[in-house]
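Since the structure comes first, as structure tokens, the remarks are kept for the end.
Yeah, one chain of the complex is gone here, protein chain that is, but the others are all in their spots.
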Amino acid sequence: MKDIDIKWLEEPGELNDPILIEGLPGVGNVGKLAADHLIEELDAEQVAEIHSPHFPPQVLMHENGTVRLVNNEVHVWENPDGGRDLVILIGDYQGLTGEGQYALANAILDIMDELSVGRFYTLGGYGTGQILDEARVLGAATHEPLVEEMKEHGVVFSKDEPGGGIVGASGLLLGLGKSRDIEGICLMGETSGYLVDPRSARALLEVLAEIFEMEIDFSDLEDRAQQMDKLTQQLRDIESQAGSPGEEGDLQYIG
Amino acid sequence: MKDIDIKWLEEPGELNDPILIEGLPGVGNVGKLAADHLIEELDAEQVAEIHSPHFPPQVLMHENGTVRLVNNEVHVWENPDGGRDLVILIGDYQGLTGEGQYALANAILDIMDELSVGRFYTLGGYGTGQILDEARVLGAATHEPLVEEMKEHGVVFSKDEPGGGIVGASGLLLGLGKSRDIEGICLMGETSGYLVDPRSARALLEVLAEIFEMEIDFSDLEDRAQQMDKLTQQLRDIESQAGSPGEEGDLQYIG
Amino acid sequence: MKDIDIKWLEEPGELNDPILIEGLPGVGNVGKLAADHLIEELDAEQVAEIHSPHFPPQVLMHENGTVRLVNNEVHVWENPDGGRDLVILIGDYQGLTGEGQYALANAILDIMDELSVGRFYTLGGYGTGQILDEARVLGAATHEPLVEEMKEHGVVFSKDEPGGGIVGASGLLLGLGKSRDIEGICLMGETSGYLVDPRSARALLEVLAEIFEMEIDFSDLEDRAQQMDKLTQQLRDIESQAGSPGEEGDLQYIG
Partner (left out) sequence: MKDIDIKWLEEPGELNDPILIEGLPGVGNVGKLAADHLIEELDAEQVAEIHSPHFPPQVLMHENGTVRLVNNEVHVWENPDGGRDLVILIGDYQGLTGEGQYALANAILDIMDELSVGRFYTLGGYGTGQILDEARVLGAATHEPLVEEMKEHGVVFSKDEPGGGIVGASGLLLGLGKSRDIEGICLMGETSGYLVDPRSARALLEVLAEIFEMEIDFSDLEDRAQQMDKLTQQLRDIESQAGSPGEEGDLQYIG
């Protein structure tokens, strides 16, 4: 078995100046929620699956009783309005080891080369340790002009955030993409870091919708966000009943 | 030393449309107990041993004072009634790392190719966290028609179980076998997950006996099951004396 | 991607009998503080960056919103007075695994060969578990004549220190450099091991300044040292208020 096994289900035709969007599991599952939602709403088509011993030795169940190996998947959306096509990368896991992460990120950049992707967005969460009423979207980029461009869409660039840099696929694709001279932007939705956060995922997608000048239906994501809001409110109630002296909005230790 | 070192003790002749059964250590040791019992009852013959640096650096003692390296073993049972032959894979350990698991699973699939195995069963346990009076046998499969076939033998397919998928050799063989287009079925005996469970192993073997239309003597396994029943009863007694408010059947923390 | 990827930003010309100085993160960050300070004071020029899957899968933020992959860097200072030139190795991380450490140390020794480096100094901290008023500089070397030479500059060689040897890049470069017959000296500033220690870094640099007969402005480092002194004093106050029966100077458990 190859270290990274990319299986094309269908060779994608010539794509129109494509943009890649990556959303793998991570903090608050923000990036994965956003990318999964985008695929569903756009009805994008899966064109490849990626298997690797760098993922866990695990299969997941389909509803019909059959299984599939954990993987990453490449989906393509051909823009019906003649605008730029989208290539969307989602998956069950990131690489388990640092070396696996490097190998997988380089394989994804190879796919970008193959599909002539000139720009990519990586989606993730930025854990603040606090439950906030509104999630800002923080940014990072490979090249300086992209920073100005993103600021026009309300993306926040802050020299102290994220303090420790960006760990995992979203950061690594930027770092490795930069030396291949592909334009890359990382968008990070603020999130507590304690809970899966569909609202933060929505904040990310609103920025993308503005950038791509597309409309996205958020009703599914909003339903999930409201369920999580309810859970969050319950946690706050428990906290205030316990007379916690913590700073307002500070979640402290749940459970 | 090769990454996976397969040593044939005896080149198996042409086998009759063979089926492979895998039973390695895992949850409740259910799969290993079942496969070991099958080899003993059928008096199957060992034909190969598999060594690998992916196993622990360890030897085990024979009764006569000599040692053997920990391994996996391939046994063959030639069906005296002209039915399909069985190839049975057992072992002391699964691969220690995720990468080792992938390498070993692919090596086992190579052996299946070499022996023209058209179908395989992987045996494991499904940890419920509860001690149950009866162990259901849950299933998963590579191809949908196998699901229907297994249901006829009482195997339960449930869209929510196992929730997190199947981790380890039993799942991985299905996931990797599927893309080689070998038919694979995973049978999982329900078990608490806290204790070695010969009764769950028996439940698995009863399904296999029905599928293969063979008779299996369960007396050895039943002796061990009754010993474990006694231990389980003692644990329940301790729990009820302690006035545990836990849900009925819930084992909680033993010890 | 190569296991160790060395990217020359600028091919350094013929250097004048160059000496390499290594200062990577470690105990008290003493080595890194010293080497970073040296680069800043000498205004040394970066000539290469080293990337590797042995570093974490991480990018760091620039102030302008762009990112860079974590790395090690090679800087060169061409001595304006005709003395020996300096090659300075700094970085964000050491290799994460033992195998990564060996691979990176060998790559750095290859760079020394390429630049005809005849001698190198590795800088580190030696954790004593105590806050001391004065930091000694301990030494270790590849060849015995270097020991005598260093003693003349006040470096302490003690048969019992460091007791467990030297772990990480600073030690490994000596161990591997010895068999390539490059002269190597490890200088270790004493430090508590609990806190980042700019004063210990200064002690190291004072030894280097004497060896190289150069003047170094320590004002930046001294500012940071005084900030840390204040923090240390606060910790001692807390300790003495708590009426700790510990040995004098013993920091025990902070926090």
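Letters are used for the chains, namely A, B and C, taken in the order the chains are written, and counting of residues starts over at 1 for each.
The criterion applied here is as follows: contacts are C-beta pairs under 8 Å (C-beta built on N, C-alpha and C of every residue); 3 or more make two chains touch, one makes a residue touch a chain.
This one's a predicted model, so the numbers in the text were calculated from it and none came from an experiment.
A.B. asks: Check each of C:I166, C:L187, C:L205 or C:L221 against the chain that is not shown and name the one that touches it.
C.D. replies: C:I166
A.B. asks: Which of C:N29, C:N72 or C:Q101 sits in contact with the chain that's absent?
C.D. replies: Missing-chain contact among the listed residues: C:Q101.
A.B. asks: Which subunit C residues would touch the chain omitted from the figure, given the whole complex?
C.D. replies: 95, 98-99, 101-103, 105-106, 139-144, 147, 157, 159, 162, 164-169, 171-172, 174-176, 178-179, 186
A.B. asks: For subunit B, which positions touch the chain that isn't shown here?
C.D. replies: Within subunit B, the residues touching the omitted chain are 1, 7, 51, 53-61, 63-70, 96.
The rule we apply is simple: only the chains that are shown with their structure count from here on.
A.B. asks: Through what angle, between 0 and 180°, must subunit B be rotated so its C-alpha atoms fit those of subunit C, rounded to a multiple of 5?
C.D. replies: The two chains, subunit B and subunit C, differ by a rotation of 180 degrees.
A.B. asks: So what's the Cα centroid distance for subunit A and subunit C, whole Å?
C.D. replies: Inter-chain centre distance comes to 38 Å.
A.B. asks: Roughly how far is subunit B from subunit C, going centre to centre by Cα mean, in whole Å?
C.D. replies: Here subunit B and subunit C have centroids separated by 53 Å.
A.B. asks: Pull out every residue in subunit B that's touching 2 or more other chains.
C.D. replies: none
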